[in-house]
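The complex is shown incomplete by one protein chain, all other protein chains being positioned as in the whole.
Chain lettering (A, B and C) follows the sequence in which the chains are written, and residue indices restart at 1 in each chain.
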Amino acid sequence: MSLLGEDVMTEDGEFVINMGPQHPSTHGVLHLKVWLDGEIIKKVQPHLGYIHRSIEKMSENLSYRNFIFATSRMDYLSAHMNNEACALTVEKGLAVEVPARAKVIRTLMAELTRLSSHQLWWGCTGLDLGAVTPFFYAFREREAINGIMEETCGARLTQNYMVPGGVMFDLHPNFQARTKEVIKQIKDKFDEYDQLLTGNVIFEQRTKGVGYISKEDAVSWGCTGPMARASGVSCDIRKLFPYSAYDQVKFEEILDTGGDCYARYMVRMAEMKQSVSIIEQLIDTIPEGEFQAKTKAVIKLPKGEFYQRVETARGELGVYIVSDGAASPYRVKYRSPNFSNLSALPHMSKGAKIGDLVAIMATIDLVIPDVDR
Amino acid sequence: MTKEELKQSLSTHLPTATFDEAGEFLNIIVTPAELLPLMKDLRGKSEYNFDYLFCLTCVDWKDHFMMVYHLMSKDHKHVLVVKAKITDRNKPEVETVCHIWRTAEFHEREVFDLFGVTFLNHPDLRRLFLEEGWPGWPLRKDYVDENMIEI
Amino acid sequence: MVIVGLCLLGFLVVLSFILGYMERKVAAFMQIRLGPNRVGPKGTLQIIADTIKLLFKEGLTPKASDKFLFNLAPFIMVITSMLVVAPLAFAKNFQIWDINIGVLYVSAISSMAVIGILMAGWSSYNKYSLLGAMRSGAQIVSYELSIGLSLITIVILTGSLKLSDIVMSQAGGWWIFKGHIPAIIAFVIFIVASTAEINRAPFDLAEAESELTAGFHTEYSGMKFAMFLLSEYINLFVVSAVAATLFLGGWMPLHIGSLHGFNHVMDYIPSSVWFFGKTFFVIFVIMWFRWTFPRLRVDQLLNLEWKYLLPISMFNLLLMTAIAILGWHF
Partner (left out) sequence: MFLKEYFSTVFKSIGSLLKGMRLTGYYFTHPKEIVTEQYPDNRATLKMADRFRGEVIMPHDELNEHRCTGCQACEIACPNGSIKIITQQELQPDGKKKKRIDTWVYHLDLCTMCNLCIEACPTTAIVMGQNFEHSVFDKKQLKKILNKPGSKLKDGVE
């Protein structure tokens, strides 16, 4: 289809623009076809698949130890949680008990990842709304967390730290001290975040009442994570189906009833504080012992189907493994949070303005590799 | 409802269905023709009230396709897996459920794209990830791609 | 006259280099980073390197564009912004053209910039450009009002449209101090409205990088793009210079009442330093806005003008008239 010609304007005088695949605020290669009436959006149609890497097909040919690495590349900002979901599914199939130490390490790492992911989101939200400076402040704190990751896991973003049975290495000796220090720093910076964006009148105007989605719609569209919780849907997998060490810690499930961009923003801001509190609870009480349960060199899952859900930074990630008893999965399905969250975008952005579309995309917190997989 | 109660209730509701309790969740296996009425009841009847479709996928079992729907109720907190066995491999067809759960729209497009299962009455059934006119259905077990590199 | 003109051109180009460097450094320091620091000492030559890069870049013209208007638009932008420099008083007894309707001239010519933007957006044959241009049209037309009204408050006090008269009238003290609260309000409104007038964040809707990629200059590259940048910086300078002239006393040194010793010391500082110091202070404030605030949405932008700035400035004008008539100003 050509960019010009019939696609420029429909018969009703609607203006058609293509946002993406290369666009500053689509956070990757997402292509949105937007029908406009002046500045007002009539219809949005997402076109996906620009970075489809067929991770599901790849997984069918990899062993149970190997297929986990690819999930780091799905939602690269919650690589830990993706890996954890796969590891938990394999453990469920094997009926392996994970050592208590590994459970706590997994939880700590997942919360650090969530914190850094939300920080990146905070910076990007500012950037999308036209404020460039928050991006740099967010990256300063994120950098500290990435440093911890690098020290313990060996990589900053695609850590591949979870293995079936536990974690790949033990914690780095510096881990506890360094994490405590970083957490203390981050707590001080929450105030700055509020000064720069939360209370800002322009920011509030840009987000309040924008991109509303009701509770019923959020459930029906399969929205999860902070996005659904901002509409009042209780969907925190950490609370509903606790895994790893989440049953040992006290934390709140943040719910808001606003359903708009501002509510989503506030939920994420509050979630960061909850993550900090979870880390503080666990950091001093990491149990001693093994960090990895013994598993066979070649893992073979019994025949059957295994489903495991975890709460990533963006919502519910489901891993569905169908095993036929061989050394590699027969079918793997990743129910990725972004995929469902994105599907609600056309519904949410109807009647909004172009500037709102950017705000909505920013507060859904899209990571396109997770949509395309 | 617990797994047992759910099974009890559903077997009276739909006597022709078969059940599988081996896994974590209760599985109910139906034919494609039975699927849509069952789904409507599962969503509509207050004792089931499955308002949240959290996973929709398909498994290629070489001789047949198995549509898998993971349902959950936010109120009752029970989970049910509905499976529809599509035996016609050449022309796989099943009714869409995207009018019951809006999230199914994208998930069904994904299944159509990668497995070639046609969803009847789907409002916008197009390829989702792959371009129009892509040869074959990549997630089928018999899919061959000349460009694939064997490692 | 030709020599003066050429000197002025050279001066404006150098000035835009300085502003470009300043903007990057201000942004960098506000964003806890270093900014340009590789080319030349402390990165001072970075902007020259960028200019050379832009000069050698291919200037693309979209196939379906209106080529004449497409090529004309950047020139219109630069010329209109340069025209406004003429009546400015840079230093004591240094003014290129002391026209007797200086304020009117400034506000008339500066509103011409919208023609260049509309031309660029329309002729590019790009939907983003067109949207950006349309936004800019609505924006500049409405913000023009507030600028005019806040300028008039000072004209009422001085009783003259001549910029040199306005500067001379501030010999005893700047209008922002002498004019009570209305002058301060007018100053704030002028800064806000002129930020919008020159399309800078948080009012950069015509560009709106995250929404419209680059707005009206999406399709421009190479030297033509550089001309848009040049005009943006000259506009920034002009607006700040006008604010400095009208509200902060132009090249007049800071005098405080009867502190003669202090006033005497202030007189020793050259008048051009006073002028540029004030101008750069205003420029810094506008840059500060840019690197702090999120962007407004297009309807909020118009809300701000029609619901807040315009009524306040109208009321402010009334107040100022009363003050001027009653002679309450110092």
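What we mean here is this: a contact is a pair of C-beta atoms (placed from the backbone, for glycine too) under 8 Å apart; a residue touches a chain by one contact, two chains touch by 3 or more.
What you see is a predicted model, and the numbers here were worked out from it, not measured in a lab.
> From the list A:E14, A:D37, A:E60 or A:E150, pick the residue that touches the absent chain.
A:E150
> Among C:S16, C:Q31 or C:T213, which residue is in contact with the omitted chain in the full complex?
C:Q31
> Using the document's definition of touch, tell me which of C:F11, C:F68, C:F281 or C:Y308 contacts the absent chain.
Hidden-chain contact among the options goes to C:Y308.
> Tell me which of A:K33, A:H172, A:K215 or A:H347 is the one touching the absent chain.
A:H172
> For review purposes, identify every residue of chain A that touches the missing chain, sorted by number.
62, 65-67, 69-70, 133, 140, 143, 147, 150-155, 158, 160, 163, 168-169, 172, 192, 195-197, 199-202
> Going by the touch rule given at the top, which residues of chain C touch the chain that is not shown?
Looking at chain C, the ones touching the missing chain are residues 26, 29-34, 288-289, 291-293, 308, 312.
Assume only the chains that are shown with their structure count from here on.
> What chains, if any, are shared contacts of chain A and chain B?
none
> With centres defined by CA atoms only, which chain is the most remote from chain B?
Following the centroid criterion, the farthest chain would be C.
> Return the distance between the CA-based centres of chain A and chain B, expressed in whole Å.
25
> From the C-alpha centre of chain A to that of chain C, how far is it in Å?
Each chain reduced to its C-alpha mean, chain A and chain C end up 43 Å apart.
> Enumerate the residues of chain C that touch no fewer than two other chains.
There are none in chain C.
> Can you list the chain B residues in contact with two or more other chains?
None at all.
> Could you pull out which chain B residues touch chain A in their complex?
The contact residues of chain B facing chain A are 22-25, 27, 51-55, 57, 59-60, 68, 70, 74, 77, 101-103, 105-107, 110, 114, 127-131, 138-139.
> Any idea which chain A residues touch chain B in the complex?
48-49, 52, 54, 56-57, 92, 216-217, 219-222, 224, 233-235, 240, 304-307, 309, 316, 318, 320, 322, 330-331, 333, 335, 339-340, 342-344, 347, 372
> Where on chain C does chain A make contact in their complex?
27, 30-33, 64, 125, 127-128, 131, 135, 201-202, 204-205, 208-213, 291-300
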